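One protein chain is absent from this view; the other protein chains keep their places.
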Amino acid sequence: MSGSVYGNLFKIATWGESHGKGIGVVVDGCPAGLTLTEEMIQVYLNRRRPGQSKYATPRRESDTVEILSGIFEQKTTGTPISMVVMNTNQQSADYSDISTYYRPGHADYTYDEKYGFRDYRGGGRSSGRETIGRVAGGAVAMAILQQLGIHVCAYTKSIGDISIDYKNCNKENILLSPLAMPDLQASKAAQALLDDKIKELDSVGGIIECIVSGMPTGIGEPVFEKLDANLAKAILSIGAVKGIEFGSGFQAAKMTGYQNNDKFQYNGCEKVTKLTNHAGGILGGISDGSEIILRASIKPTASIAQTQDTINKSGENIKVNIKGRHDPIIVPRAVVVVEAMTAVTIVDLLFMSMCCKMDNIIKFFQPIASCPHDKDMNC
Amino acid sequence: MSGSVYGNLFKIATWGESHGKGIGVVVDGCPAGLTLTEEMIQVYLNRRRPGQSKYATPRRESDTVEILSGIFEQKTTGTPISMVVMNTNQQSADYSDISTYYRPGHADYTYDEKYGFRDYRGGGRSSGRETIGRVAGGAVAMAILQQLGIHVCAYTKSIGDISIDYKNCNKENILLSPLAMPDLQASKAAQALLDDKIKELDSVGGIIECIVSGMPTGIGEPVFEKLDANLAKAILSIGAVKGIEFGSGFQAAKMTGYQNNDKFQYNGCEKVTKLTNHAGGILGGISDGSEIILRASIKPTASIAQTQDTINKSGENIKVNIKGRHDPIIVPRAVVVVEAMTAVTIVDLLFMSMCCKMDNIIKFFQPIASCPHDKDMNC
Amino acid sequence: MSGSVYGNLFKIATWGESHGKGIGVVVDGCPAGLTLTEEMIQVYLNRRRPGQSKYATPRRESDTVEILSGIFEQKTTGTPISMVVMNTNQQSADYSDISTYYRPGHADYTYDEKYGFRDYRGGGRSSGRETIGRVAGGAVAMAILQQLGIHVCAYTKSIGDISIDYKNCNKENILLSPLAMPDLQASKAAQALLDDKIKELDSVGGIIECIVSGMPTGIGEPVFEKLDANLAKAILSIGAVKGIEFGSGFQAAKMTGYQNNDKFQYNGCEKVTKLTNHAGGILGGISDGSEIILRASIKPTASIAQTQDTINKSGENIKVNIKGRHDPIIVPRAVVVVEAMTAVTIVDLLFMSMCCKMDNIIKFFQPIASCPHDKDMNC
Partner (left out) sequence: MSGSVYGNLFKIATWGESHGKGIGVVVDGCPAGLTLTEEMIQVYLNRRRPGQSKYATPRRESDTVEILSGIFEQKTTGTPISMVVMNTNQQSADYSDISTYYRPGHADYTYDEKYGFRDYRGGGRSSGRETIGRVAGGAVAMAILQQLGIHVCAYTKSIGDISIDYKNCNKENILLSPLAMPDLQASKAAQALLDDKIKELDSVGGIIECIVSGMPTGIGEPVFEKLDANLAKAILSIGAVKGIEFGSGFQAAKMTGYQNNDKFQYNGCEKVTKLTNHAGGILGGISDGSEIILRASIKPTASIAQTQDTINKSGENIKVNIKGRHDPIIVPRAVVVVEAMTAVTIVDLLFMSMCCKMDNIIKFFQPIASCPHDKDMNC
């Protein structure tokens, strides 16, 4: 059934395969009047583009986006925004042999079981290239959030055993590291680790942390459309993600109530703050005005060049060496994908939350219901 | 906006507050012809009922379910199944003072911010009693899964620092422990830990593991309606859950590709198996026929009796001692809730997967399209 | 699959059968802070209650509603509102023989084909009693619309060949007629017609017109969630409705563009008006600020007492005389059901339209994003 459409009021419908003609997304539900250009989208696509360091696949793609609809005089019109990135560097021949067997850690087997056959070229729809649509859609969401003073910022928190403690998520800092790891000393250590793993024909996993600041309170819809529940779905829908946690996360399981409870406090001027943020900015599934903090566990790249045991479609146990162009680590390029899915989810929930109070609704429809030209009734 | 309806083809719509008249659920989309009785539902509700040990709130509720619709001659008819549990032991007076302040770790503040005011009695809709609707709905899903040979089984994997390693999830074993912890020695240690925490007027968190066996392959809809993505949303929508992981989960971040990849193998008779299950039974968001393995991190109960710093609605920083009847740990009673949300999600995705192959669809509509009485056309 | 949940942001989930324990609805997505009492719901239920005149079934039901959740201190809290009407006057024995055959014009045959069997007592879920849930849910929508100055008003426009031309839809007038036909002379003629049909053991159909005044402009979401498209679904989902039209409707097929186009005009003070309303208040699927005008065609009651040809489940062609208590006409009692479905649909689309302009969204989140206590930062 349909599984490539995400969101309720703000929707993205992504499409495309690794070695098909292109990859794209239709963004439906973007409000009218937002300034939007191809350059604004391209900034995000460039962050996930391959071939920018030796820690990413050498496939050469400019990943240039074209907007086909929904914009008039550089502004969104409220109608669907269709965006396309054409594939240019498919080398499908590299993949012909994987048509006959199932790569360990990949979706080859499950796609065959589900659909009866598969577009095996470069992983088809289950390729990491699928995320181009997410990132382009996320860029639109980012543009909306920016207008509202909400900032989404992700970075590489750990690679293998190398982990950093980073506050005040700052995008410029993060871009200084080829691994999106803003502690440059740790980044160097991680690069050395990756150099080793490349030599060993192996790959490594890691953790991405994403922080959302500037969140209004009241976002998230109990009991099933909670903010954390929706973010969990959004992030787990990204390939290679094996877990997610918010605030104290899995650590909370070892804490006591007194330790884990965040104390509320009024600062001067009666603004509500919390002295800690174990909650990760969410209480009862609703944003509490603090930073949203989430972490995603990313598994090591499944495509490795060393010999592995697996099976083929003829019913035989075989040994394989996977060819093709692969990343020794997925984490750095997934950082912007995590941001994108977070942004799309938050925009959707922001819009949903607009109708939760009768007072707000009455205020909202007041100016619309009355004629805009009514001001001067005694003309 | 509407947030209390969950699912697509198989939906649950839950309602009710802790100290309102009752709690209930409407299950819509249950197929016709399933045997279903109140007793079958009650078995699950009894597992989450309060007052069964000193590790649960002393609130006394029988939590007796009544089915109001959707059943005829003990079978489901395909129409909505409405189920109600009336509240009988509300002691709302205990909660009158919490109307004026915000309990740390609770949703009081966020509900007020979102809705302008709240039903503060016993936490209102954000109470753990809300999960009665989930469990009753989950019981229906369980009955469906049982017909298909699919088993959902959860248990307490850890409480505080006490953790167990348990295979072959078996419900009878689990019920032997008042903490749903099937290693009885560990259960005793955890009970001792809880006795200490009760004395300290504190609470503890833990981890629930849920295992689904008998899963067919091919369940889960890329790229956004993946099996793990949907389970993540389902589980994170349960109050107090702060994280989820599948298979190797957060451990995957520290593993190499060679370690984490599960090798496929044909056993005798060419049945596909995996030598390990780091994937947790899901590849590319689709079930691979192995056990689904997920773990949820549960935070310690936010309601603790010791003095805490917080704020009131008059703009003052205050100290509070929360009254009322609370669980020193949520984990054991949440076990059946995790099972319920897992079951509802899997049923929904099973139904969604029925239309993914043209061959299956043609086969399915063959007998329906032709008249059942057509066999003998030359009568 | 799930078919008893309607709406996106404002949802109703209805349940219940004619001869089951009761009928009800869960309203999810009602904004917080709306005054709502059982009396406000009962007013609408009383309008569709049976037994009020000889033109309605003699089944005796008070149809008393009870609200089980979602209200605190007479105001909605933003959580689901569960409402129940218990059945009290089931006479299931009357229906035992219809278990064996298929009544012409009824859903007996299609329910059996779809679900394999059916709750035949009084038509089960396909009974007109199912609309109790719609009306109770619609009453909540009506309370919201009233706060916004939007009025939904339906009446009987025709019964058989007797048709009226009625402007300025006024509920009090309509309630003066037992047939909801505000032209009392025509109402009397229709009553005489019905008296004849009752004697002939036959039934009659008619047309309901529904008018919505006070609509803001801009409601309805092109291209698939248009206002008229959604209203069409809502109204056609009511049993016995065979057609719907908006404004000039089927007459438009015979008009020329010049005749059918409504001329825009500024009245004094530059308020936009249309000189005619062939559009029925909707242009391009979006409300234009004029009255919404729709008409629904209602078929004659399928249950008639005269002898009819049909089939039984044993494969025989038979003649039947249907017993039970039936309405000689459905139209008058369906009037409030049409209002209810119209109201639910409009509330849902009002909420959806709140996020269509970037300017509005920025304005909306301004006050929420900033702390309410921030005014005095130099304290």
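Assorted remarks:
So that you can tell them apart, the chains are marked A, B and C in the order they are listed, and the count of residues begins at 1 in each.
One rule holds for everything that comes next: contacts are C-beta pairs under 8 Å (C-beta built on N, C-alpha and C of every residue); 3 or more make two chains touch, one makes a residue touch a chain.
Everything numeric here is computed off the predicted structure, so don't read it as measured data.
Contacts of the undisplayed chain with the visible chains, over the whole complex, involve A, B, C. Among the residues C:P50, C:G138 or C:G206, only C:G206 touches the chain that is left out of the figure.
Residues 1-5, 7-11, 13-17, 20-24, 26, 28-29, 32-33, 66, 68-70, 72, 75, 77-82, 84, 114-119, 124-125, 315, 351, 373 of chain A touch the missing chain (whole complex, contact as defined above). Residues 1-6, 14, 102, 104-107, 109-111, 113-116, 125-126, 130, 158, 160-161, 197, 200, 202-207, 217-218, 220-226, 228-237, 239, 242-266, 270, 272, 275, 278-280, 283-289, 297-304, 306, 308-311, 315-317, 352-353, 355-357, 359 are the ones on chain C that touch the missing chain.
The chain not displayed touches chain B at residues 8-10, 29, 31-34, 76, 78-79, 144, 147-149, 214, 216-218, 222, 266, 268-272, 289, 350-352, 354-362, 364-365, 368-369, 371, 373-374, 376-377, 379.
Heads up, the rule we're going with is that only the chains that are shown with their structure count from here on.
Chain A and chain B have CA centres that are 26 Å apart. Chain A and chain C have Cα centroids lying 42 Å from one another.
Shown for chain B are the residues in touch with two or more other chains, namely 1-5, 14, 114-116, 125, 315.
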